[in-house]
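== chain A ==
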Amino acid sequence: MSAALAKRRDEARMIFEGRGIPTRRAEEWKYSDLKSALGEAGLGQEAAATRIMGLPQGLEFADLADPNAPAWVSQHLGTLARNAVSEASLAFADGGLALRVPAGQAIAIPLALELSGAGHLRLLLVLEAGASLSLFETGDTAAPRNAGIEIVLGEGAALDHVRLTRPVPGVQVEEIALSLAAKARYSAHFASFGGKLSRLELTIALEGEGAEAHLSGVSVLGGEAHADITTHIIHRKGNTHSTQLFKKVAGGKGRAVYQGRVTVAKGADGADSRQTAKALLLSETAEADLKPELEIFADDVKCAHGAAIGDLDGDSLFYLRARGIPEADARALLIHAFLEDALTNITRDDVRGMVRNAVGHALAALL
Partner candidate 1 sequence: MSSPAQLETKAQVAEIGDKYKYGFVTDIEMDMAPKGLSEETVRFISAKKNEPEWMLEWRLAAFRRWLSMKEPKWARVHYPQIDFQDAYYYAAPKNNPLKQSLNEVDPKLLETYNKLGIPLNEQMALAGVAVDAVFDSVSVATTFKEKLNEAGVIFCPFSEAIRDHPDLVKKYLGTVVPVTDNYYATLNSAVFSDGTFVFVPKGVRCPMELSTYFRINASETGQFERTLIIADADSFVSYLEGCTAPKRDENQLHAAVVELVALDHAEIKYSTVQNWYPGDENGKGGIYNFVTKRGDCRGDHSKISWTQVETGSAITWKYPSCILRGDHSVGEFYSIAIANNYQQADTGTKMIHLGANTKSRIISKGISAGKAQNTYRGLVSIYGKAKNARNYTQCDSLLIGGNCGAHTVPYIESRNPTARIEHEATTSKIAEDQLFYCLQRGIPQDEAVSLIVNGFCKEVLQQLPMEFAVEAQKLVGISLEGSVG
Partner candidate 2 sequence: MLDIKNLHVTVGGKEILKGLTLSIQPGQVHAIMGPNGSGKSTLSFVLAGRSGYDVTEGSIIYNGEDLKAMATEDRAAKGVFLAMQYPVEIPGVTTMTFLKTALNSQRRKRGESDLDAIGVLKLVRAKAKELNVSEEMLKRALNVGFSGGEKKRLEILQMSIFEPKLAILDETDSGLDIDALRLVAEGVNALRSPERAMLVITHYQRLLDYIVPDRIHVLAKGRIVAEGGKELALELEAKGYEHIVGQAA
């Protein structure tokens, strides 16, 4: 490990130990009490791993702990948004994986990543100017796991990201920090089925003119599953564009959480941001908490958010039943339809099919 990285990791450990594991008294963790979900054991100091299923050609990789790691690793590692939990992953991950797509390279085959084992892990992904990649992320059910991922997109780079996770009996936390240069594009879909506590936090900085982020996601939660998606998109420059569409279904004692903050910095004229979060509750004991937040410091912007929590539309239900569809089937049909429009953002047909399958299984268990 390089001296600079060792120093940065010491610093990260101090920050984490100083702040401790957040409780719901911390505003950002209001709906997800990490400390009480983890209990006495806490996050531990073990290291988890990242597995790659077949490295596509053209992709470079390095070990974060390697003292001879190339310059692009030290240049970017640990530089993006931080909080106590992501600092913990940096401090305890014991190295980790670094990946790079060199400038102008378009990787045709999707990169399949699996996060594996309990403990902390760290990942750095760099797409240089004009590079493009499709990333398919999954994870095993080991817990507790704390993943810290940094993604750097150079000018005009394009990353397509789909994250599909299984229901986890324990606690999993993932912090993704992204930085986008001018005209870079990040498009992502997150399908989550929860855990005892499951949290995905994205901090996306649109640092260059014309950068774009398009997020969508579905959650299907039953039993006592909890799934929290927290996003913070920062429009730092003009003509940046972001969209978000999150759909959630919660039954049993499931709890769906969405917190989305959009910040438009002073002078980021022409920024355009849409944000939609909707939840359906299917049982007396399920809960949904939505907090779509706007923080606007520029006047020449288009920003809107919408949020809704409700049950199925009575008219639609009646219409289907009037055509002879039994109520249970009609409800299932409408719930599928409710989630479907968030799936259309997934560009690859094969990946969309996999996500749709997983959603189907989860719904079948719930209905």
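A word on the picks: all candidates are chains of the complex that A comes from, given by their letters.
Please note the rule applied: contacts are C-beta pairs under 8 Å (C-beta built on N, C-alpha and C of every residue); 3 or more make two chains touch, one makes a residue touch a chain; residues count from 1.
Please read all numbers here as calculations on a predicted model, not as lab measurements.
Peer 1: All of these sit in the same complex as chain A, but only one touches it there. Which of 1 or 2 is it?
Peer 2: 1
Peer 1: Which stretch or stretches of chain A touch candidate 1 in the complex?
Peer 2: Going through chain A, the ones touching candidate 1 are 27, 266-267, 269, 279, 281-311.
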